[in-house]
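For this view, one protein chain was removed and the others were kept in their places.
Going in written order, the chains are labelled A and B, and every chain counts its residues from 1.
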Amino acid sequence: MVLEASILTEFENIVGPENVNDGEVITNVYAYNWCMEIFNYMEGKDPIPFSPTPKAVILPSSTEEVKKIVKLCNKFNIQFKVQSTGLGPWNQPSTDNSIILDLRRMNKIIKIDEKNLYAVIEPYVSGAQLQVELMKFGLNCHMPGAGPQVSPLASSTSMNGPGFTSPSTGHSSRNVLGVEWVLPDGEIMRLGSAGMKNNRDWFHGDGPGPSLRGIMRGWAGTKSGLGVFTKVAVKLFPYPCNTDYNIKGYSPDYDFEIPDFIRAYVMDCGNFKKLESSMLRIEEEEISFMCSYLSGFAVMAIFSYSIESLMDKMAIGQMKAPLVILIAARTSREFDYKQKVMDTLLRELKLKNIIGKLYTPKSIFYAEALRSNLGLHGFIATGGFQSTKGVCDTAAVCLQSTKLNVPLKQKYIAQGAIANDFGEGTWMTSYESGHFFHMEAPTMFDQTDENSVEGMAEYMEKANQLDLVKHLGAPFFVEGDQMHDLFGPFMLNYHNWLRKIKEAFDPNNISDSGFYISANYQKKRVDTKL
Amino acid sequence: MSENETDMKKVRGFAGIIDNALTPLKTNLKFQTKFGKKSLKFLLNANNVNFAAIITIDHGLLEVESIKNKPPENLKKKKIGWDGYLEMDTQTFLRMAMNRISLLGVAKKWLTGNVKMKGILKLLNLLKMFNSLAELD
Partner (left out) sequence: MKEEEYQQMIKRCLRCSICKWIPQLQIKSQKYATICPSIDKYNYHAYSGGGRIILALALEMGRIKPSEEVRDVVYKCTECGGCAVSCKFLNTLEPLEIIMKLREKLVDAGYGPMPQQQRYIEAIEKVNNPYNEPHDKRFDWLPDDIKLDPHSKILYFVGCTSSYRRKEMARATARILSSAGVSFNILGENEYCCGSPVLRTGDVKKFQQFLNKNLDIIDSKEIDTILFSCAGCYDTFKVDYPLYRDYNFRVLHTVEFFDELIQKGTLKLTNEVPLTVTYHDPCHLGRNAERYEEWDGDVVELMPLISIDVPPKPKRTGAKGIYSTPRNILSKIPGLELVEMERIKEYSYCCGAGAGVKSAFPEFALHTAKTRIEEAEVTGASIVTSACPFCSTNLQDAIRESNSNLKFLDISEIILMSIGVVPEKLKKIMAEVT
């Protein structure tokens, strides 16, 4: 479907003709995304990596331009889907009666307030870009697990937001302060202190009255289902160690001058019971920069740079319940303290650190840990992975889900649909020093193999059902009408509230609700094999 | 040297993976002490891929070589002089190397014909060797 010439002209009048493109090449390229084939299969469509093709792609450069575009979309009843760095099927339009707003031109760091510890950013500032500017002040930000190349604004306003540094930097949803929000009707709202009439600033996202931050993103983000976020203030944290970040050598065999006062621990807890008690105990002391449970295979992967280089790390793979901790400090005194605490904990918990004994990581591991680049190692085995929807709950529930997932996953491993990680493939991280945890089951599949895609889709669906059958806590990644309808009835029908919010804020259904929720959802009969 | 004989120049195929996996043991003092008095040779054959692995432990020193696993005559004890022979598919080898299959599990597979073993008592040393990968000082 194409845009009428007159409508195209109106968009061009806002952003300039070079920033609107309705050609088949540009629009088709935007229709592609990682894992789209899985979601297509789930909806009974051909398992291809393309979503519906947008009618046009528009590149605004300011909030004012976004506002005008959204108003035009309302006028002409065209849905819009917003993206910035654009990783993942959640960036894709759900209908071909849509345009994509690519916020790439909105890439400024508006403000760094090093005294009050927040930064205000636009959508196309990447995590790495923000981090390096913050390091000049001895500060850091929360970076999503998807990698330093993605947008902290997208993560904090619109997507989920776990990260490898979550023990110390939390979850994206909890790092949002003031927000500038173009509502689905084109009006502009600013949340918290950013919305004040006088002395406007960005330092907090709440205001008297109901906090709209919850409405704005809820738990899992609205993935473009509730308007466009054009600025966000995010919390900042002290950079965990010395900010000297010196990389030598050539890609990919970089050498990193490991800063003083950083240390890794990898310990095999042996079983989930001990893993749970260890994580809780360690997090209780509030010293870790990173604290994750990763399956044996996954720990091998974070220390490897290719599938071939995994093979000399079998010793790590033998671990049944590995716990990965990173501590870091800015002074020797702080470091001594944290090390003493860890030594005491290891004795108390009867755990042994293999780092420096059984295995010594390359220096680059520390560089990647500091820059939150470790999540991308998930791709080295098959070139593709996706996670099940996971659990966000106590450590016990997360591990229970992990355990119960094993035989289900092994069934699909036996079919050859997904790679054999013995069913254990999991990432579980602590948040805010153990206040809560999440787990997800990263699963390696081959996106070019139809059987693998189908098996992966089926496994993901069955994992959802398993969580319900076994009452395995609040789901972590929840998106789209079908999933909300599945989980809602078990969670006080929250989905009905989400629908009311959607209806109130987007009565014309202009903001693409494909990965959020529709106000009026008619369950479609979907022909799948699931 | 014929193609059928041991390829001394490089460790090929599946044997290369085994060599890589066992590399940490080559400089591990604990392993060298534990196996310091042993002289053993094992043949590991992954029946779904090419190139079996000949693992030689010579008084604590470890070496892996590769040999074509077809025709089957290549793998005979008379030809190689192995003390223990183990044949399974690559996935089962991986489970064994990563300690995800117990002795009982191996025995079950042996009973069903999915694993072939000869020199079972000597093969226990092989299991010990893989377990050594995870032993801290």
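The definition used in the following text is that a contact is a pair of C-beta atoms (placed from the backbone, for glycine too) under 8 Å apart; a residue touches a chain by one contact, two chains touch by 3 or more.
Source: prediction; values computed, not measured.
Student: Of the residues listed, A:Leu117, A:Val132 or A:Leu280, which one is in contact with the missing chain?
Tutor: Residue touching the absent chain, from the options given: A:Val132.
Student: So one chain is hidden, and I want to know which residue out of A:Glu180, A:Asp393 or A:Asp446 touches that hidden chain in the complete assembly.
Tutor: Answer from the full complex: A:Asp446 touches the omitted chain.
Student: Quick one: say which of B:Gly13, B:Gly60, B:Gly84 or B:Gly119 touches the chain that got left out.
Tutor: Residue touching the chain left out of view: B:Gly13.
Student: Out of A:Leu8, A:Leu345 or A:Ala381, which residue would touch the omitted chain in the full complex?
Tutor: Touching the chain that is not displayed is residue A:Ala381.
Student: Name, in rising order, the residues on chain B that touch the hidden chain in the full complex.
Tutor: Contact residues on chain B toward the absent chain are 10-14, 16-17, 20, 48-51, 90-91, 94.
Student: Determine and list the chain A residues touching the chain excluded from the picture.
Tutor: Against the missing chain, chain A presents residues 19, 21, 23-26, 28-30, 32-34, 48-50, 57, 59, 85-88, 102, 104-105, 109, 125-126, 128-130, 132-133, 147-150, 245, 247, 249-254, 256, 305-309, 311, 364, 367-368, 371, 373, 376-377, 379-384, 416, 418-420, 444-449, 452.
FYI, only the chains that are shown with their structure count from here on.
Student: Using the average of all C-alpha atoms in each chain as its centre, how far is it in Å between chain A and chain B?
Tutor: 42
Student: Which residues of chain B touch chain A in the complex?
Tutor: Contacts found on chain B: 17, 20-21, 23-24, 91, 94-95, 97-100, 130-131, 133-137.
Student: Mind listing the chain A positions that touch chain B in their complex?
Tutor: Interface residues on chain A, with respect to chain B: 268, 296, 308, 311-312, 314-315, 317-319, 352, 354, 357-359, 420, 422.
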